[in-house]
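To start, I am sharing the structure in question, which I have written as structure tokens.
With one protein chain withheld, the remaining protein chains of the complex are depicted in position.
Each chain gets a letter, A and B, in the order it is written, and its residues are counted from 1.
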Amino acid sequence: MKTIKINKPFKNFTTLLLLATSSAVFSAYPEKPITLVVPWAAGGGTDATARTIASALKEELGQNINVVNRTGGSGVVGHTVMATAKPDGYTLGLATGEINMMHWQGLTNLTYKDFTPIGQINFDYSGIQVAANSPYNTVQELIDAIREQPKGSFRNSGTGLGGVWHLAFAGLLMDQGIEANRVKFIPSQGASPAMVELVSGGISIVSSSIPEGRSMIEAGRVKSLGIMSPERINSFPNVPTINEAIGSSYLAGEWRGIVGPKGMDPKIVATLEKALKAAYDSNIYQGFMSKQGFGVEWRNSKDFAKQMEKMDFVYGAIVEKVGLSK
Amino acid sequence: MRDFLIGLAFIMLGGVVLMVASQYPTMSSLQYGPSLFPSLIGGGIVIGGLVISVSQLHILKKHIKEMKFSLNKETNLNSILMSLSPCALMIFYILFSEYLGALICMSIMIFILMIVRKVPLIFTLITSISSALIIYFLFSHYLLVPLPEGLLDF
């Protein structure tokens, strides 16, 4: 960028050149269907988000977007596929916050630097859920009880070891000056098996996004005590934020965004970014997300990169303190 | 004899599993590490292998006395090689499908397998190409499985 700024005539020249050749090379993009890799299973929340944004993006780009699920290994497999694809813009991926955590735990060498960010399309904050018959009715009561009762009398679940909901809750405890291991973490395969354990009495707390527990909450089996977000979310307006409940400004959750492999052509990235923003604003996407209760948050390519960098730092610190880092 | 060797192979497999499993880390946050189950399985395989081998020992002794070492009379080398042909073609597919494309690879595989079974040439040609085409289109166009396209671009 710097060299171009200095050589203004040169810049103009390249622009001209680009304009001349772009009709042949770039305006053609996309000229065939695009593959969107999803690192989580068909039918899940991430998959649904991906399929919705894909159908909105199809309207913008005029090409089919094939959603391919590459599951397994807590997201390692799918993210590896995204990062190692040809950077020609025909293989993109829906990256999730796990790329900020996996490498700290020694699961993979991939970091956010191995991707070309295109745009962040969603952010779900972590909620704190307990069984409906639990004696605790506010986050404050729960936190106090964790502080007072002997170590290990509370058990938390919601995802695998070192997953986003594990770290979010551990981070909250540390924010409150409690050692993270006062609450025992029981790994599970996801939020819904954890909800079953919560109701059958095997564990005492589930940290996960609130929409993931919606049917159990509506069935009157589970109650949500609080959410680690800056303000209340529309779909669950009765759930107070952590700030309202205990006066902490702690925030945690899972971001999702569209990325490509490292080294993509900036022109293609710009095309995609513009199309993605339009798809993000479309009724298809916004309607779906609000119906689901999923949070929407837009960040363009540049801000998304900064966000990933920041979150990487935050989660690295939590992983370190929980004792999972390698 | 055959069972005795299989038993030995299982004992070895179990040993390797035990060895690999013993290198898995134990974690402070979990009392029982990731090595517990593989170790149990490895142990189970060793014991099962031992039971099979030991139960074959007396038969083996008899064989040694009578100097009978033929592994299996009815299988000759030719039929063993032939039985490996599906495996060989599978390796061919794995290695070349990315370059040649699934369609061409499958046609070749069907063609070879039919020719070795002496199906008439014309019939083989037609069936191999048409069935490969049907399978290819079913999967890539209706089930949306991204089969490798290779040389042919459609």
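Going forward, a residue touches a chain if its C-beta (ideal position, glycine included) is under 8 Å from a C-beta of that chain, and two chains touch if they have at least 3 such contacts.
Going forward, contacts and distances are computed from a predicted model.
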item: Protein that the absent chain corresponds to, by UniProt name, given "Methylhydantoinase", "Putative ABC transport system ATP-binding protein", "Cation:proton antiporter" or "C4-dicarboxylate ABC transporter permease"; value: "C4-dicarboxylate ABC transporter permease"
item: Chain not shown: contacting residue from A:Pro33, A:Pro87 or A:Pro187; value: A:Pro187
item: Absent-chain interface as seen on chain B, which is shown; value: 2-3, 6, 10, 17, 20-21, 24-25, 27, 30-34, 36-38, 41-42, 44-45, 48-49, 51-52, 55, 75, 79-80, 82-87, 89-91, 93-94, 97, 102, 106, 109-110, 113-114, 116-119, 127-128, 131-132, 135, 139, 143-147
item: Interface with the undisplayed chain - residues on chain A; value: 41-45, 47-48, 51-52, 55, 66-74, 76-77, 80, 105, 107-108, 152, 155, 160-162, 184, 186-189, 192-193, 195-197, 199-203, 214-216, 218-221, 288, 291-292, 324
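Here, only the chains that are shown with their structure count from here on.
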item: Chain A - residues contacting chain B, complex; value: 35, 66, 68, 161, 181, 185, 322-324
item: Chain A-facing residues of chain B, complex; value: 28-30, 144, 146
